[in-house]
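Remarks on the structure that follows.
With one protein chain withheld, the remaining protein chains of the complex are depicted in position.
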Amino acid sequence: MNGVNDFAFKIGTVNGTGSASANGLLMRSIFRMGIPVSGKNLFPSNIQGLPTWYEVRVNADGHLARAAELDMVVALNPSTYAKDVAEVREGGYLLYDSSWPLPKELNREGITILGVPFGRLCVEAFTGDRERTLLRNIAYTGSLAALLGIDMAVIDTLLNETFGKKQKLLDANHTAIRIGYDAAVELLDCPLPFRLERMDATSDSILIDGNTAAALGALYAGATVGAWYPITPSTSLMEAFTAFCQKYRVDPETGERKFAILQAEDELAAAGITIGAGWAGARAFTNTSGPGISLMQEFLGLAYYADIPAVFFNIQRCGPSTGMPTRTQQPDLLAMAYASHGDTKHPILFPADPGEAFTMATQAFDLADRLQTPIFVASDLDIGMNDWMVKRLEWDDSSTPDRGKVLTREDLDQLARFSRYRDVDGDGVAARTLPGVGGKGAYFVRGSGHDQHADYTEDSAAYCELVDRLRRKFSYAATLVPEPLLLKHDGADIGLVTIGGCDLAVREAQELLKEQGILTDVMRIRAFPFQSEVKEFIESHETVYVIEQNRDAQLRSLLMIELGIPRDAMTPILDYGGMPLTARVVVEAVAGAPAGVPA
Amino acid sequence: MNGVNDFAFKIGTVNGTGSASANGLLMRSIFRMGIPVSGKNLFPSNIQGLPTWYEVRVNADGHLARAAELDMVVALNPSTYAKDVAEVREGGYLLYDSSWPLPKELNREGITILGVPFGRLCVEAFTGDRERTLLRNIAYTGSLAALLGIDMAVIDTLLNETFGKKQKLLDANHTAIRIGYDAAVELLDCPLPFRLERMDATSDSILIDGNTAAALGALYAGATVGAWYPITPSTSLMEAFTAFCQKYRVDPETGERKFAILQAEDELAAAGITIGAGWAGARAFTNTSGPGISLMQEFLGLAYYADIPAVFFNIQRCGPSTGMPTRTQQPDLLAMAYASHGDTKHPILFPADPGEAFTMATQAFDLADRLQTPIFVASDLDIGMNDWMVKRLEWDDSSTPDRGKVLTREDLDQLARFSRYRDVDGDGVAARTLPGVGGKGAYFVRGSGHDQHADYTEDSAAYCELVDRLRRKFSYAATLVPEPLLLKHDGADIGLVTIGGCDLAVREAQELLKEQGILTDVMRIRAFPFQSEVKEFIESHETVYVIEQNRDAQLRSLLMIELGIPRDAMTPILDYGGMPLTARVVVEAVAGAPAGVPA
Amino acid sequence: MTSIAKPVVAHPRLKTNALGLTLRDYEGGMSTLCAGCGHDSVTAAIVQATWELAIEPHRAAKMSGIGCSSKTTAYFLKQSHGFNSVHGRMPSVASGAAAANRSLSVIGISGDGDSLSIGLGQLSHAIRRNVNMLYIIENNGVYGLTKGQFSASADIGSKLKKGEVNEQPPIDPVLLALSVGATFVGRSFSGDKQQLVPIIKAAISHRGLALIDVISPCVTFNNHEGSTKSYKYTRDHDVEAVEADYIPVCEPIEITGLTGGSGAAGNGHAGNGHAGNGQAHTAEASSLRVVQLHDGGTVRLRSTEPGYDPTDRASAYQHISACQRRGEIATGLLFVDESSRSMHDVLKTTSTPLVDLTHDDLCPGTAALDKLMTRFR
Partner (left out) sequence: MTSIAKPVVAHPRLKTNALGLTLRDYEGGMSTLCAGCGHDSVTAAIVQATWELAIEPHRAAKMSGIGCSSKTTAYFLKQSHGFNSVHGRMPSVASGAAAANRSLSVIGISGDGDSLSIGLGQLSHAIRRNVNMLYIIENNGVYGLTKGQFSASADIGSKLKKGEVNEQPPIDPVLLALSVGATFVGRSFSGDKQQLVPIIKAAISHRGLALIDVISPCVTFNNHEGSTKSYKYTRDHDVEAVEADYIPVCEPIEITGLTGGSGAAGNGHAGNGHAGNGQAHTAEASSLRVVQLHDGGTVRLRSTEPGYDPTDRASAYQHISACQRRGEIATGLLFVDESSRSMHDVLKTTSTPLVDLTHDDLCPGTAALDKLMTRFR
């Protein structure tokens, strides 16, 4: 059983009924109390009327991966009562709307059932269907405040901040919170055994989602052209970028904009715009998910073969095909790494949380320019759309973008001839020019066979020279991308290799395994291509697990192909049901012991 | 030095000048003399006016891979003189048009230079620029007949067959052949040391290109819907299918057609049409190359996830991007095997020659129906567009298509409920129904999350059940696809693993290596997924080479991923300059001895 | 599935059509769209039209792309096979299905994002190919399912909820279709079932691709003040340019007027429910045309604008764009051409559906192959 500042609960509602703002209020009030907290929004792929859940985990030690066990479920959606009640841990709690008699689906031995008549209270307090529905969410938040010990002053402040001058709304919200709070205090034993106590573990942190953070990264990196086509869960990235540009990049007098955001007609066009802009010299990016990655394949091959910088954010979701667009996965590793027909390889960065989504977004633009090639930033729905607690984002004003090898008019004047694809430095990267430079700078870029002068060729030797250079360039990329992060436990001979958003769960699992006497080292890979450290780590552990969120162990495949690590040296731990990873999945797989693992 | 019925030569001309028919005449006359022969057309990606070559190899033993050495070059294109003359082997011959004085680029020590004034002779014999240009090709064919000992009676017959009733054309061609023949006899020492002698090694063979053969396969398999978008080198497949359908599938009275061929607006649409038709119950296919594979990715994922049969012919060409569209490669293995975002896997058949293009085309339709999934037939430009000597195609009238599990109305009436995706047999394949069946047969197919009843779901367990079934189905596919072909040499501890069109060169290399005392076993993989025999073969050889035509050793990657064979257990031999593979590449890599290898 | 009340399809329980089926038999699963979504009304109109036409449910094939609109195929004709494909590419999938089995009645449903943004190429080419199908665009000017961004049909000046104003010209599917050779083009409003049902019936009976642009408001993202695709805006600006009534082959053609008593299975086109904007639909201004459809049925077209000939492409284009300039939305069965060749006509596909051909029909056999082999020697 969990206790103070260490528990998890879930709220089941219907989407389109305004529960999102209540969920935010809940998260932020806990956060403001200085307590580490995370929230996972599990929403359907529709707009209104279907079941939706919100999971909150509180953990003083900062273990904020999805919890494996729920101490409480707030069941407000009759259509999922059966499912919801089953998810309460043995000995846990269920809170329901007791405006009506306890539905029999909710009856269950071994748990405590709490009722508050949210519906009735709101009907009494408010008028109008819409208002009543919306405020019911605030009312249950009030009850949770009482049950969990949320500081009502914090809630009040947050409400004031949110509704500021909208006095009527503000009043209604205050009322609703109170109604819920008072009813809980009156009807129930408050607080519960698991509850909150103020601490000071969040003061240098923020709550932010990865798409917003990535958008900020693009802003700070100086991206000027964004092209996109709406698709869940990547949409909010460009929406955030748009909002930031409007805030920071519009001339207050003329209204002129220092950016161009194009909502394209589809993902092919979004990729084309990005590549055209990158070729012309802008820092350009597109953001997409699943199907968009498939549709961008042809353009990715062109940019690879013609050495064009571009940044592709892939906010991964559950595939294949349309799949489950509102569920998370890491299923596009192969589709990104070798995107397009022909021999192609593309660098990928794997942020583990919104903080890294910010830094990697900025790095991606430098890498794209330095390597003159498409760079993927592979986030996922969980990172992209959920609010995570991360350290405040920081920026160093002395840092400037590295635009890579771009020849100016003066550079060109020094040259006898400009050869666009000549590998002067041996790193596989040839200097480029931008349209408009003049002088000897003009060249003709094409996706068909070309030689080092960018002239058309069908000659085997010239062709091979070019593609061999690209292979060299890819090796060079391994020296530029972020290195893996290691978390070592002395004496461990088990290695846990993971990627992206699995990080928190794996780190938690490392602790839990240690408690069981199982020592492990964790390596989180942060980029493709892999550095030699990755190989060394794997080779230096007797047993290695590769933990990822897809069915086919795609990270393991990449490790085999690129590093030559034998398949059987890596045991996959695969979690691909669409939910954020829990530590339990890892612990059970490693310890082989399903019992007794705390969440 | 080569000799009787064992040599190779090359003709360099300009495209769009009618050399194609002369080349065909040459090939077929040698073939009709009973001598094994192959021809490789090396043409540019344009329509008229650029250099083009035709390579002919004659080999009594049936070694018909591209020759590593040329005994003679016929140089008729001034713009490539320098390149052409350099390609003659030491001691070989150069034939040029001596209407003008020997150009100095053609001068070279150590070879014999032969001149025949084709141009002048044709100017004298014919009128009109176009006629003269066209017939110059026939004239040099005549000279080659004299030099190589081609039976003039065979040529005459072929000309008669070709021009039949077009008397004027026929006469002109006869004249041109004679002019060339007589001039050679008069001016040169005929025949050359390497030359032809009638034999009887072709009587049960034909000369056919792989695209025509694949089209015949589709015809015989009962394909009724073909959707495509023109792209080199796959275009001629659908053109041949169209011609065959017009011949065999049109009602002579009504003109009604038992087929529907749709030239789509692009490859996305071609894939969509194919999948729509496959879903509706037709045997449907599309054919494409390089960029088309990239564009079809999204639809491939849909068909995978929704269990829809469809056949995709990929006539591979040199990538990435537009690449070299008229050069051959095997560069799309990864792009096919794991096509689309998300976890996906697709069976692939790898024909080695047009004969197999025929049989595998028919198999592909059965496999698609039995496995309810997209099946790739991965041919390439060399197989698809060049004429190969293969055994006559055969058909067994007793064979009927295996349409897999399709429930009739009667079947449905027996069922309490039709569950589209229920794996009743444990092989991962669930029975389907076709639109129009009636009864309980209706279901709703979608690329979004669905359960075994084909109902929409966002539930983890239902999702996993579905994708786990698809993984099982893929394992089952390994039991249905063609097994690898082995060519063993007693006592060999070197294994040569290859695929598709590399076959001939590898088999020739096996012989050549044996001559050097190096014993090897050859395994040609014919399909993906791989069977356990593939693994056994590789594991049972001390040294294994994997020979393929791409830069990144993609076949090796697939072997690593799917069979768990360690990367370093397989040494890649990669040839990716765009030309058909020669045995020499293999021999040199294996023997490590560049010297003394006959072609 | 949903806990929010949906507009219920009203149907007289006991009434049956020519096949003895009730409206219920033409319904589908419970809608998961927002309460009040225009698309649900289109669903109801399709249910009504297919029931009235007495389509055999299992002979219909429902095709769609991705979007709220594309989900609607799940909400009607539960006894039909359905194919919810990928975003914007339904036209090709439908083309393939239609080619494979010409006996299917192919019903394609799409959205404005699905058809005019990502799918504009496929839509245009399906029109050019004149695929034998009904093609409905449920047009709300936004991408509903991705939460309300402008689509390509957004009008200049139309506002999003948060205030963003569209400044790009709209792509009007009707004008687009006319200019790429469409042979049947209609426009209607999801709120006007009486107009929509007969158009759908005529469309299903058309030989070739019948496109219907249905303004179908998105109540969640595009039904506010400032939107040009709201219920209110559409009601205020809707002008029925051509009234249509479809008369199946078995019923007599009555030339005597459209309103009331046309007698088609319970669907009297009872009066004109259009708000219009003050334009009189006078009898003088209207002219009646009777077009014979391929299945033997008939459609009667009465244009309410002088000079508008709905069987003349240029005239249709002219009048619709004139309407547009006046800020009006021309609705009705705007153009019909029964003389053009459909995909199957052009392909000369045999009358037996390709899926029903036997191996013997298709495989030329050993003898033919042996004979053919001589060509390759």
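Letters are used for the chains, namely A, B and C, taken in the order the chains are written, and counting of residues starts over at 1 for each.
Rule of thumb we're sticking to: a contact is a pair of C-beta atoms (placed from the backbone, for glycine too) under 8 Å apart; a residue touches a chain by one contact, two chains touch by 3 or more.
For clarity, every value in this text was computed on a predicted model and none was experimentally measured.
Considering the full assembly, C:Leu175 is the residue among C:Leu175, C:Val242 or C:Val299 that touches the omitted chain.
Only one residue from C:Thr22, C:Gln318, C:Thr352 or C:Thr366 touches the chain missing from this view: C:Gln318.
When the missing chain is restored to the complex, the residue among A:Tyr220, A:Phe376 or A:Phe537 that touches it is A:Tyr220. The chain not shown here is touched by just one of B:Gly3, B:Gly49, B:Gly91 or B:Gly164, and that residue is B:Gly49. Within the complete assembly, A:Lys258 is the residue of A:Arg130, A:Arg198 or A:Lys258 that touches the hidden chain.
Although one chain is not shown, part of chain A still touches it, namely residues 28, 31-32, 206-208, 212, 216, 219-222, 224-225, 227, 248-249, 251, 254-262, 264-266, 268-282, 284, 298-299, 302, 392-397, 400-401, 433-439, 441-448, 456.
Within the complete assembly, residues 117-122, 124-125, 128-130, 152, 167-172, 175-176, 178-181, 313-314, 317-318, 321-322, 325, 340-341, 346 of chain C touch the chain that is not shown.
Where chain B meets the chain that is not shown, the touching residues are 14, 16, 45-50, 77-79, 229-232, 235, 263, 265-267, 291, 321-322.
We take it that only the chains that are shown with their structure count from here on.
For the pair chain A and chain C, the distance between C-alpha centroids works out to 40 Å. In chain B, the residues that touch at least two other chains are 298, 302, 446-448. Multi-chain contact residues of chain C (touching two or more other chains): 86.
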